[in-house]
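Apart from one protein chain that is not included, each protein chain of the complex appears where it belongs.
Here is chain A:
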């Protein structure tokens, strides 16, 4: 059962990065779209993610519930030492989640749209950034349970070059995922071209920020190189991610949208594998070399067992229904 619970945790985190990430990315793309094209972007986007909008964010709930039920020490350590970035991310989630729905369901389309749009765009950016910062901080080794002053305990745990680089890298990846996803939803070739261009920019940004992640890792003594270069699986994942990128750009010219999405998803999955495989089952790296691992913090046996069953049974209900939702609303309307 332990393994099943851990597998679901990894799955939920991965799907949240991919699906929730693409949602954030949609807002980020909108942020970097010229004013004259914004309403078209918005329409394509609404069409593409409207029906699956709420469902995409449920993966976060699943992940967080698994954490607090089965791995309470991980949950509470993050809650205490990453309180500030978590709170900022939550503000982002609240703001963008409601603004997206409000702008569609406002019965009168007037100047209020201006406000909803602003909120949606900036908070999408903010949410992705802080999601990345939190992920980076977990790996950074800056979380210090023994800290005695406020700054060490609650600020520098996340306010460091490595975490911020991971945050920016995540933001670029989200934008990239969204752009690739949206290419397949366009109705005109002109729109398609625009999203291809966006995908290129976002890809470029991801490469730049990716390099920044490596630099900052070296600066902040995060053994990133050990995970992705000197570890076989990590290295393999990096190679596969790079290869899929080449293939992706080749196929982009051919306009094979479905395969593009799969490749983009694969690529991000490989990046996550690369940075997490080598130190699995460790979850949080603490200052001074300590770690909080999934295995040594797992909750009591009965809890894990009933959680495992709940997840297995739940997924029998959720996955087919969710799959049908994606399938049903993917067919393009004529």
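Here are a few things to note about the model shown:
We adopt the following convention: contacts are C-beta pairs under 8 Å (C-beta built on N, C-alpha and C of every residue); 3 or more make two chains touch, one makes a residue touch a chain; residues count from 1.
One rule holds in what follows: contacts and distances are computed from a predicted model.
Set against the options "Putative tricarboxylic transport membrane protein", "Cytochrome bd-I ubiquinol oxidase subunit 1 apoprotein", "Class F sortase" or "ATP-binding cassette domain-containing protein", the UniProt name belonging to the omitted chain is "Cytochrome bd-I ubiquinol oxidase subunit 1 apoprotein".
Checked against the hidden chain, the listed residues A:1, A:66 or A:217 yield one contact partner: A:66. Considering the whole complex, the residue from A:101, A:240 or A:259 that touches the absent chain is A:101.
For chain A, the residues touching the absent chain in the complete assembly are 50-55, 57-58, 60-62, 64-66, 68-70, 72-73, 75-76, 78-80, 83, 86-87, 90-91, 93-95, 97-98, 100-102, 104-108, 150, 153-154, 299-300, 302-303, 306-307, 310-311, 313-314, 317-318, 321-322, 325, 328-329.
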